[in-house]
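Omission of a single protein chain aside, the complex is shown with its protein chains in their original locations.
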Amino acid sequence: MAAPGTQPEQDPDRTDRRVELGLGALSAAVLLLISFMIVFVFAKAWPSFAANGLAWFGPGGDIGDQLTAIFNSPADPEDYVYELRAWPLLYATALITGISVLLATVLSVLSAIFIVEFAPGWIASLLQPVVRLLAAVPSVIYGLIGVLVLVPFFGNHLITPEQKESVQYVIQLDGSSILAGVLVLTVMITPIMVAITVDALRSVPRNWMEGAAALGVNRFRALRTVGIRAARPAIVAAAILATARALGEAIMLSMVTGSIAFAPNPLDGLVFFFEPAKTFASEIVDCAEGLSVKPFGETMYAFAAILLISSAFLSFCGWYARRSMRKYTLQAR
Amino acid sequence: MSAHAQSRAPAALIERLRTAHRESWSLGDLVGVAAAWAAGLALCAIAAAIVIYMMVQGLQYLSISEMFSHPLPGLDQSQSGGFLDPILGTVVLTILSTLLAAPIGIGIAVWLTEYGKPSGLARAVESGVEVVAGTPSIVLAIFGLLVFQEGFLSFLSYEATDGVAFGRSFFAAAAMMSLIALPLIVGATREAMNGIPRHVREASYALGKDRASTIRRVLLPASRRGIGTGVALGMGRIVGDTAIVFILLGASLRLESQGDIPGLQVLQGTGSTLTTYVYNNSPAGEGGSPDKAYAAAFVLLAIVIVLNFGIDLITRGKGPSWTRA
Partner (left out) sequence: MTWKRPLAVVAALAVSASLIVPAGAAAKPTITMSGSTSVAPLAALLAKKYISSCGSCVNFKLLQGGSDVGISDVASGRVTIGNASRDPKPSDPGGLVFNKIAHDAICIVTNKSNPLPGIDQAGVQAIFGGQVRTWSQVPGAQASGTIDVYVRSPASGTQDAFQKVFLGSTKLFGGAPEKPTNGRIQLAVKSDPNAIGYVSLFFAQGAHAVPYKGVACTERNAKSGQYGGQRNLYMVTRGPAAGAAKAWIKWITTSPAAAAVVNTEWVSIQ
C-alpha cells in the first residue's frame, strides 16, 4: 500500500532513508525470528515423524506407555526410542475442538441476534462490557472453576456407580472428562465470536432490514435470512478465530479433562462424555518437565508442529473463505 | 459496501409495518426468539456466576497480610505465607514484556503503514505477525525453551556447570510474552495510523517536514489512543497467560535472583506469577490449598478487570476530530 500523502519534493532526506531502513530492518528481523521459529520446530520434530512414518497418526498401544519408553531411552543416540501412535491425541483434539466450536457458534449467533434486535436497551448495553469481560478472563481461572466446581460435581453427582462399573475394566471415571472440557471451552471462546458477530450484524445496511419488514417478514426471520446471510463471512472468520483459540488451549484443558491420553469410545453411549482425554496442547503442558531428554523433547516438538500446521491451515481457510464470500457483498474485516 | 442512497420512510410507518404482521410468526420463529433470549441471558448469567463465585471464594480466603507476605517454601502450602512474590512476578513480567513489545510493535506498524516497500516484504511481515497471533502460547513457550537453553544465551538466565544455560528466567519469559502482545499492538497502531486522513500528512509535508519527523511529531501523537488501546490489550493477554510462565519462568515460589548485578539479578532469575501460583495451588498442581488458589485468582481477576476498565476509558474519550476541513 503506498503511503498516503505526497512524497516530499526534496531529494530523500538522509534521516528519512535511515529511519526507513531501520524500521524495515526491524520488521525483517522479527519476520526472520518468526520463520526461524517455524523452521526450528519442524526440524526438531522431524526425527519423531521420520521414525514412525504415517503410523504416527494411527492407533495402537497406550500413549502413556509409549511416552514412558521414549523418556527412558538409553543415552546412546543410536538407541533412541521414538515409537508413538498419536491417534488418541489427534482424536481428542479434533473432538473437543470441534464440539466446542459448534456449540460456541450456535450460542454466539443466538446471543448476537439477542443483543442486536431483541434485548431491551439496558440489557444490551450491559452485555457489551460483560462479553468483553468474559473474553478477558485468564484461562487458568476458567480452569480453576472447572476443576474445583465442575469436575467434582460430575464425579460425585452426575456419574452413577453403574456407569463407572460399565467401563471399569478399561478406564476409570472421576469427573475429569471431555464434557467438562467442552463446556468450559465453549464458554471461553463464545465471547470472542459474539463481539465479531454483533459488529457484523450491526453493519448490515438498515434498508435491507427495512425492505424485509416491508415484505411482511417478522424481525427474527428477517435477521435469520437477511442478517445472518450478510454476516456470514464475519461469522466464518469468527469461527476460525475461535477454533485457533480452542486448539491452543492447554492450561485449562489440562486441568479439567484428566491425565490419561485415552480415546473416548462413542459406543459407550452417554458414558462417552464422561471419559477423560488429552489434547496435543495439554499433553505438552503435562510433559513439559521431561523436555530435556532428547527423544522426548523431539516428540513434544512433533506435537507443537501439528499445532502449528493446524493454525496455519486455519489461517489459510479463513483467508479463502473470506475471499469466496466476498461476492455476497458485506466484507468481513 | 453496497449501501445505496437511503430513502427514509417515516419511522412511524416502518413501526406499523413491523407490528402489522405479528401473525406471521411461525412456531420456528418463536422458538428462535426464545433461544436468542435464552442465549443472551445465559451469557449474562455465566459471567455473573463466574465473577460472584470468584468474589465470594476469593474474599473469603483473601487477607491483606497474605498479599504482602512472601510465600514460605513449605510442603503444606496452606500454612506457608502469602503470595507477594507471585504478584511482583506478574508486575515485573508484564512491564518487561510490554517494554519489549511496544517499541517493536509500533516500529513494525509504522513501517507497514508509512513505508512498506518492497511490498513483498510487507506482505510477508503481515503474514508473519498473523501467524504469531494464531500460534498457541504453549508452542511459543517450548520454542523459547529451545532458544534460551543455548549456551551463548546463558547470560540471560542462569549458567549451570559447563556453560549449559538453565534457560528459564524473566528475560526468557518476557521475550516470548512480547510475541503474544505484538500482533495486538501492531494491529491497533496500524488501525489508528490508517485512520489519520491524508490531509494531515500533506499539511505536514507542505510545511517542509520530512516523513520521519512527520511520523514522530504528528502521526504518532495523534495515534496515541489507538496505541494505548493496543498496549493495554496486549498487557491483558500477558497478565492472563499461564503456559509461557509455566515453562519459561522456572516455577520457583519466590523471586530467586541470579547473577551479580543488582536489579538485573531479578530478571536473570526465576520466579512465579499469579497465574502459575493459581495453577500450582489448584488440584492440577500441588493441590494442597484451594483457598490460596482462590485468593490469588481473585487478585488476578481484579487486575484483569481494572485493565479492561482502563481500556474502556482510553477508547471512550473523544478522539481528535479530523472532520474540520
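Order as written gives the chain letters A and B; numbering starts at 1 within each chain.
Assume a contact is a pair of C-beta atoms (placed from the backbone, for glycine too) under 8 Å apart; a residue touches a chain by one contact, two chains touch by 3 or more.
Small disclaimer: the values here were computed from a predicted structure and weren't measured.
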item	value
Neighbouring displayed chains - absent chain, whole complex	A, B
Of B:L88, B:V129, B:L248 or B:V278, the residue in touch with the unshown chain	B:L88
Identified contact with the non-displayed chain, of A:P74, A:G98, A:G211 or A:G269	A:P74
Of A:D199, A:D268 or A:D286, the one touching the omitted chain in the full complex	A:D286
Interface with the undisplayed chain - residues on chain A	62, 64-65, 67-68, 71-75, 152, 155, 161, 164-165, 168-172, 174, 176, 258-260, 262, 276, 286, 289-290, 292-293
Residues from chain B at the interface with the omitted partner, ascending	73-75, 88, 92, 95, 99, 158, 160-162, 164, 166, 216-217, 220-221, 250-252, 255-258, 260, 262-263, 265-266, 270, 283, 286-288
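Keep in mind that, in the parts below, only the chains that are shown with their structure count from here on.
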item	value
Chain B - residues contacting chain A, complex	1-3, 6-7, 9, 14, 17-18, 20-22, 24-26, 29, 32-33, 35-40, 42-44, 46-47, 50-51, 53-54, 104, 107-108, 110-116, 119, 121-122, 124-125, 128-132, 134-140, 142-143, 145-146, 182, 198, 201-202, 204-205, 209-213, 215, 236, 239-243, 246-247, 275, 278-279, 282-284, 290, 293-294, 297, 300-301, 304-305, 307-308, 312
In the complex, chain A residues that touch chain B	1-8, 10, 13, 15-16, 18-20, 23-24, 26-28, 30-31, 34-35, 37-38, 40-41, 44, 107, 110-111, 113-115, 117-119, 123, 126-127, 129-134, 136-141, 143-145, 147-149, 151, 187, 190-191, 194, 205-207, 210, 213-214, 216-221, 224, 244, 247-251, 254-255, 281, 284-285, 288, 291, 300-301, 304, 307-308, 311-312, 314-315, 329-331
